[in-house]
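Have a look at this one.
As you look at this complex, bear in mind that one protein chain is not there, while each of the others sits in place.
Going by the order they are written in, the chains are A, B and C; count residues from 1 in each one.
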Amino acid sequence: MKNTFGSQICITIFGESHGPAVGAVIDGLAPGIKVDMEYMKKRMEERRPQGGISTARRESDIPEILSGVFKGYTTGTPVTLVIKNESTKSRDYESISDIPRPGHADYTAECKYHGYQDYRGGGHFSGRVTAALVAAGAIIRCALEAKGIYIGTHIARLKDVTDRGFVELGADIAALDGMEFPTLSSEAGERMQEVILAAKEDGDSVGGVLESAVIGIPKGVGEPWFDTFEGVLSHALFSVPALKGIEFGAGFGFADMLGSEANDQFISEDGEICTSTNNNGGINGGITNGMPVIFRTVIKPTPSIFKPQASVSMKTGKATRLAISGRHDPAIIHRARAVVDAVTAIAVADMLTVRFGTDYLAKKD
Amino acid sequence: MKNTFGSQICITIFGESHGPAVGAVIDGLAPGIKVDMEYMKKRMEERRPQGGISTARRESDIPEILSGVFKGYTTGTPVTLVIKNESTKSRDYESISDIPRPGHADYTAECKYHGYQDYRGGGHFSGRVTAALVAAGAIIRCALEAKGIYIGTHIARLKDVTDRGFVELGADIAALDGMEFPTLSSEAGERMQEVILAAKEDGDSVGGVLESAVIGIPKGVGEPWFDTFEGVLSHALFSVPALKGIEFGAGFGFADMLGSEANDQFISEDGEICTSTNNNGGINGGITNGMPVIFRTVIKPTPSIFKPQASVSMKTGKATRLAISGRHDPAIIHRARAVVDAVTAIAVADMLTVRFGTDYLAKKD
Amino acid sequence: MKNTFGSQICITIFGESHGPAVGAVIDGLAPGIKVDMEYMKKRMEERRPQGGISTARRESDIPEILSGVFKGYTTGTPVTLVIKNESTKSRDYESISDIPRPGHADYTAECKYHGYQDYRGGGHFSGRVTAALVAAGAIIRCALEAKGIYIGTHIARLKDVTDRGFVELGADIAALDGMEFPTLSSEAGERMQEVILAAKEDGDSVGGVLESAVIGIPKGVGEPWFDTFEGVLSHALFSVPALKGIEFGAGFGFADMLGSEANDQFISEDGEICTSTNNNGGINGGITNGMPVIFRTVIKPTPSIFKPQASVSMKTGKATRLAISGRHDPAIIHRARAVVDAVTAIAVADMLTVRFGTDYLAKKD
Partner (left out) sequence: MKNTFGSQICITIFGESHGPAVGAVIDGLAPGIKVDMEYMKKRMEERRPQGGISTARRESDIPEILSGVFKGYTTGTPVTLVIKNESTKSRDYESISDIPRPGHADYTAECKYHGYQDYRGGGHFSGRVTAALVAAGAIIRCALEAKGIYIGTHIARLKDVTDRGFVELGADIAALDGMEFPTLSSEAGERMQEVILAAKEDGDSVGGVLESAVIGIPKGVGEPWFDTFEGVLSHALFSVPALKGIEFGAGFGFADMLGSEANDQFISEDGEICTSTNNNGGINGGITNGMPVIFRTVIKPTPSIFKPQASVSMKTGKATRLAISGRHDPAIIHRARAVVDAVTAIAVADMLTVRFGTDYLAKKD
């Protein structure tokens, strides 16, 4: 049980919301990966608070690289990224540290860390830590793209507003790249933002469903048992804060289908075996089949709301009511997609490196 | 990337459908766990083909224990379970080994193993291998029960038939124990079986949704990042064949909720802090909060159907049509629940052992 | 902490001396490795008791393969080897199970397993379990040889008898292959056997020093920190029973050298960079440099001796004297070499697979 992920590309993330910094160490990256800071900046932008629907905390968030990069390329040794915390208002956390916020990890942190946790601003559980994930993911994702592997995520649903599905994967993924509020239909995106603003006005929050696609993954990656492609990817993705479910291909929709509808039949296209449908989301028996990997994840509504809620003093057990103040997002789903993309890149790169060896990510084919 | 799971309690499963045996090695079990073969038999029965809705393959499936058990108790050294394959009809697999069955792993096996895979009856991908998972899970689950930790799963939905939800968890879990077709409402169960038989008559198959509950798990288990309770459990559960999605607590339903509806507010009950609702399924920030762990998984329709389907010769790339014959289940969801329970037991026991040390499972409190 | 080794090629060994069987599961082997049972038999012979200097226990020891091999080749899925225990005399172990034998693991087994251990014949600590290691190692070693990587070990020293050192590595390794009592000088071998027989007559036992060489390992394998080539190999080798030390290259002799004597200077030979000496045993900074990997290990004298020794009842704490009877080796060093070779093959193959990907062992160059 660790805050470290990966068999070959091993990432540990660290830091607390109001500590000196958050960051990541990535061990096992191939030597010779180009570290493109412009690319990383773009990815960091996708995660940053945007416009009227996000928190007021704004930090430059450009990571400092402490190790593992030399003359613009990875050296093959552990890469350390550090993002200083600049904007940590010194509020009076002591007074509220005893009252756990509903939907947050305050109470489970107490159960696990027995009072030693840094409770300021969520501490190690803060969404702030995902900045390190996105930065680390950016280095890896850039290398994946050089191998022809692309990742894209859109908000498939937010309350009763539904985005259109993927049609042309290459073009759709390209269109989502860098988009502030990532939907395939701009009209759906506008309506979703209206829903978010309505919730915000009400002191409330919303969640939603993300749909992701990965194209270009070689066939034959994943294991039949335990380290299935789905299992390894899911393992990583549940680190995305507020993510509470994942489904591949037709997912929960399989419960409505017959076998004759669900099975993806095989066809031959340009001398390559593929399937005429993709209900299995690119994976059979835990192993990639060459079709795009498609999955959906659900993000629960941001737990920080301004409506008063019931809570209990952890010291005395006495019931109380809690009203959260300060800066908070009425929705994080548009920012969560940057984290989903980053974590997906990390997990996919790890599986590829296991399969093809430690130089894979930088190797010219 | 391995066919091995676990940080402390490490399980490797092995075997092929038509090879000499399937089995499991479990390393890291505490010494002093009682190995109750009657209990194991009951668990194996839950997985075995039942009545008119299951395959004709019937084997006694009582595992032989080759190591790690002495005088009826685990010794603390690796436990090896072997289940001989008795009923492997020697059909002509050669002739069809080149034509991958839609929805199966035949094609991905070829991509990964380059022709060396044992293609007879699905080989290592066969559901047969889950017998070993259930046997291994039985030893662990029995030890969990001795610590007051119980697991139960019912078929929550099968096409348009919906079972009632959990009400009294303790009683509901007890009622499901050993049930052939596990539903909480017997009427729903009967209607589901009708749906299965209708599909069977049509040469087709169905899937469904399982809902599981784990009660009695201590608070404070799981990690904030990567080895989250959800992540580790999901990692393991995607090894259940045909499982294509998982959601915790309100799961994908979170997309329809506001934060004020989704947050579980804290209350004090009998001096213990708990929550008034359990939308988070017993987990906040990746860590157990003492409420029951609740999750749902989706099982896709059995890929083996009798309707002819399109496929392609892997050698020549030529299109062909495939009609599967032989014995096959029109539904496996009622049997899959035994595997879900077993894998859940394995993953939970591993997380508990990490948290509380290698003697935990056998330690008297 | 596990009875499992390896990052990519993962091996778990199981079994007890007087249980039904010993065996191994090997996960992560490439598909397409030829499984040569004649080769394996030869390796098993190297480990078997020989002539007058070894225990009387004789078993055929040919492993049954339960999984992962099809038509004579590995499938890429876990390979399970089982060696039945045939010759387990049912002696009265109960009466002596309370008195730990000096130099054995009886007492530490009690400390760790709290009385649940199988104490008959050393249980899981028995040298018998190494039969599984040698069998597993044989499959791997055969695959390494197909890649031009050869391993050889001789008895470098046994009390005051010293074997000659390696001269022509290729020829020396070939000469050791299959040798019953592996020394490079046959005269030294004879004198060593006389020393062993003298100890035997005295009811005593001896140990010795093994020297091993691995040739043909590619350059650039190993990590600078933690998973150094030396560290990973040592980790595995301390599983060889009675092995209490390891040194690479000049080893402890470095303490007598100056830097100017110790440094291996670089030269160019046939367009390949190599070193004029090999004091570093083929490894610099934890990474292979292309020179032969050379290491020595020490095997302590067999703890089972016939002289009476002091011991203590684990139940009462009362002092007593213990006289061991039964069949026991006055030396195991000549058999230990088979285990050293096997474990070396396992560790080397794991490191190579990490470096070059999961198909490496079977891939044609």
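Operating definition for what follows: a contact is a pair of C-beta atoms (placed from the backbone, for glycine too) under 8 Å apart; a residue touches a chain by one contact, two chains touch by 3 or more.
Everything numeric in this text was worked out from a predicted model, so none of it was measured.
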Chain not shown: contacting residue from A:Glu64, A:Asp160, A:Glu194 or A:Glu269: A:Glu64
Among C:Ser67, C:Asn85, C:Thr302 or C:Thr344, residue touching the chain not depicted: C:Thr302
Absent-chain contact - pick from C:Gly121, C:Pro182, C:Gly222 or C:Pro292: C:Gly222
Among C:Val206, C:Val293 or C:Ala362, residue touching the chain not depicted: C:Val206
Positions on subunit A contacted by the hidden chain, ascending: 1-4, 8, 10, 12-16, 19-23, 25, 27-28, 31-32, 64-68, 70, 73-80, 82, 112-114, 116-118, 123-124, 358-359
Subunit B, residues in touch with the chain not shown (by the definition above): 7-8, 77, 224, 354-358, 360
Residues of subunit C (touch criterion as defined above) contacting the omitted chain: 1-5, 7, 13, 100, 102-105, 107-109, 111-112, 124-125, 129, 157-160, 199, 202, 204-209, 219-228, 230-232, 234-239, 241, 244-252, 254-268, 271, 273, 275-276, 279-281, 283-290, 298-305, 307, 309-312, 314, 317-319, 351, 354-355
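Note that only the chains that are shown with their structure count from here on.
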Chain pair that, of all pairs, has the most C-beta pairs in contact: A-B
Identity of the most central chain, Cα criterion: B
Centroid comparison with subunit C (C-alpha atoms), farthest chain: A
Whole-Å gap separating subunit B and subunit C, where each centre is the average of the chain's CA atoms: 38
Inter-chain centre distance, subunit A versus subunit C - centres from mean C-alpha coordinates, in Å: 45
Residues of subunit C engaged with two or more neighbouring chains: 8, 77, 358
